[in-house]
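All protein chains but one are shown in place.
Read from first to last, the chains carry the letters A and B; within each, the first residue is number 1.
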Amino acid sequence: MLKQKHLLGLEGYPAEDIQTIIDTAFNFREVLERPIKKVPSLQGVTIVNLFFENSTRTRISFELAQKRLSADTVNFSASSSSLKKGESFKDTAQNIEAMKIDAVVMRHPTPGAAKHLTEFIDAIIINAGDGTHEHPTQAILDMMSLHEKFGRLRGLKIGIIGDIVHSRVALSNIYGLTSMGAEVTICGPPNLIPSFLQDLNVNYNDNLDEVIDWADALNVLRIQRERMGIGLVPSNREYRATFGITQERLNKHEKEIIIMHPGPMNRGVEIDGFVADSNQAIILDQVLNGVASRMAILYLLCGGKANVGEN
Amino acid sequence: MKEKVLMDEIAVERSITRLCHEILEHNRTPENIVLIGIHNRGVPLAARIKLKISEFIGIDLEQGSLDITFHRDDFRERLQVPEVKETDISFSLDGKVVILVDDVLYSGRTVRAALDELNSFGRAAKVQLAVLVDRGHRELPIKADYVGKNIPTNDGEHVSVLLKETDGNDNVLLIKGVE
Partner (left out) sequence: MSLKNLSKHTVLKAGTLLDPYNKRTYRADLWIKDGFIESIGEFNAPKSAEIIDCKGKIITHGFCDLHVHFREPGREDKETLDTGSLSAMAGGFTRVCVMPNTNPPLDSPEMMNFIKEKAEKCPIHIHPIGAVTKAQNGKDITEMALMFKEGAVAFSDDGLPIQDGAVMRIALEYSTLVGVPVINHAEDECLRSEGLMHEGIISTHLGLPGNPDLAESAMVHRDLELADFTGAKLHVPHVSSAKAVQHIRTMKRKNNNITSEVTPHHLFFNDEALRSYDTNLKVAPPIRTESDREVLIKAVKDGTIDCIATDHAPHTLEDKETTFDCASFGMIGLESAFGVVNKVLVQESGMELIDLISLLTVNPRKIMGFDSDLFSEGAMAEITVIDPDRDWTFDKDHIHSKSGNSPFIGKDLKGTVELTISTNSIYKSQIIK
């Protein structure tokens, strides 16, 4: 039903398929509101969650989505030490292939790893984050949350705030939002903005207040200190003062702006706890929509007849 | 495509009334009955049955609804964006007589899916099935306990139930020339 067998990234991903996923996800939201939240749609489908990098949230969200669809799931977490010797990647992939797994959800620290995996195995691959490249399911749940809030994506003005250059969330959001007809402005320290932005179809503005005035919603990224080998941000207080979503800053603006955050948050750095807990933040809706949209993705990719072995 | 009206508003009304009588005849302790409508048209049908029974014997039965979209075993044949409706069963089924209500009984797969899903909500004492129309062509060993009207159909024929609540009028149509 979707045009592509895998979900590797949103660059060039058909807009109508993004819409299909979001529409389906809203249906699964309904299932998640039921007293019995489990449906048998993916009975007999085996999915492995292959996590070469720690990610409690994304993994739990995927696992929950799989369990609620009645899929059989296996978790595989590779230690970072075995990863250093990159050979294990191919071995792991071939092992999975030999075990007749139907689908693989993979998180990996290297850009392109998900695509790389498709070269070794026939299973359906869902990219749960490949290094600083893409995190398509996060972007889809973000778009679903915006859709829920505004009833549309076309014409929305979205600010993405923070470390853009190291962010797979930012890149997938940019691809997804622009292809769905939203306008995107990125905002952050100039050294955390990619130097080459042509044909990303985004605006750049380093003045957060102007971006707040302009935008309907802000997607606030985690400032990932551990990702930065060298001191790219002088200090927490400088970041907070310049790019932090603080209550004082929001108070200066007369509008009610929607705040999103992919989590985990650094409260008091990129976002104030007070803002995160306020009504304008839809951070917990994002979490729920994360399960629903991952259910939709799994359902649409793994549910088709052709994809399931003997039936 | 040719349409033929098999039941008009009055006939539909009569059938529902008869269903209610049969239900009450077969169940000596009507307060133990719960009605579960299967989306889409099973839900308003269940509501009408509830209303009539209340008129007849003065008991308000519990009523719920079931969405079986994800429980159908044939979704892999025709994967599409599911149109999910609410599943609302806010009471326990333990020890109850559950009457599943649907508009048309055909292959039996919808009912099988409903039975399947119902399992999650507890252990009913009995499950019975009430349908407005039975058009035959079963693919599973499933039989309705209460049938408003039997309408044998041939290949290329389709029965369409219209209800005021969902379609604006009460009519049962036989449609010919369907693929």
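We adopt the following convention: a contact is a pair of C-beta atoms (placed from the backbone, for glycine too) under 8 Å apart; a residue touches a chain by one contact, two chains touch by 3 or more.
Since the structure is predicted, the reported quantities are computational estimates derived from the model, not experimental observations.
K.L.:
Using the contact definition given at the top, list the shown chains touched by the missing chain.
P.N.:
The chain that is not shown is in contact with A.
K.L.:
Tell me which residue among A:7, A:123, A:139 or A:171 touches the hidden chain in the full complex.
P.N.:
Checking the options A:7, A:123, A:139 or A:171, the one contacting the hidden chain is A:171.
K.L.:
From the list A:133, A:147 or A:261, which touches the chain that is not on show?
P.N.:
A:133
K.L.:
Of the listed residues A:2, A:71 or A:200, which contacts the missing chain in the full complex?
P.N.:
A:200
K.L.:
Using the touch definition from the top, which of A:6, A:34 or A:108 touches the missing chain?
P.N.:
In the full complex, the listed residue that touches the missing chain is A:108.
K.L.:
List every residue of subunit A that touches the chain not included in the displayed model.
P.N.:
11, 84-87, 89-90, 108-113, 115-116, 130-134, 168, 171, 194-200, 229
Simple rule for what comes next: only the chains that are shown with their structure count from here on.
K.L.:
Can you give the whole-Å distance between the Cα centres of subunit A and subunit B?
P.N.:
Whole-Å distance between the two chain centres: 41.
K.L.:
Considering the complex alone, what residue numbers of subunit A touch subunit B?
P.N.:
Listed in rising order, the residues of subunit A that touch subunit B are 1, 20, 23-24, 27-28, 30-31, 33-36, 38-41, 69, 299-300, 303-305, 308, 311.
K.L.:
For subunit B, which residues count as touching subunit A in their complex?
P.N.:
Against subunit A, subunit B makes touches at 67, 69-71, 75-77, 79-87, 89-90, 116-117, 120-121.
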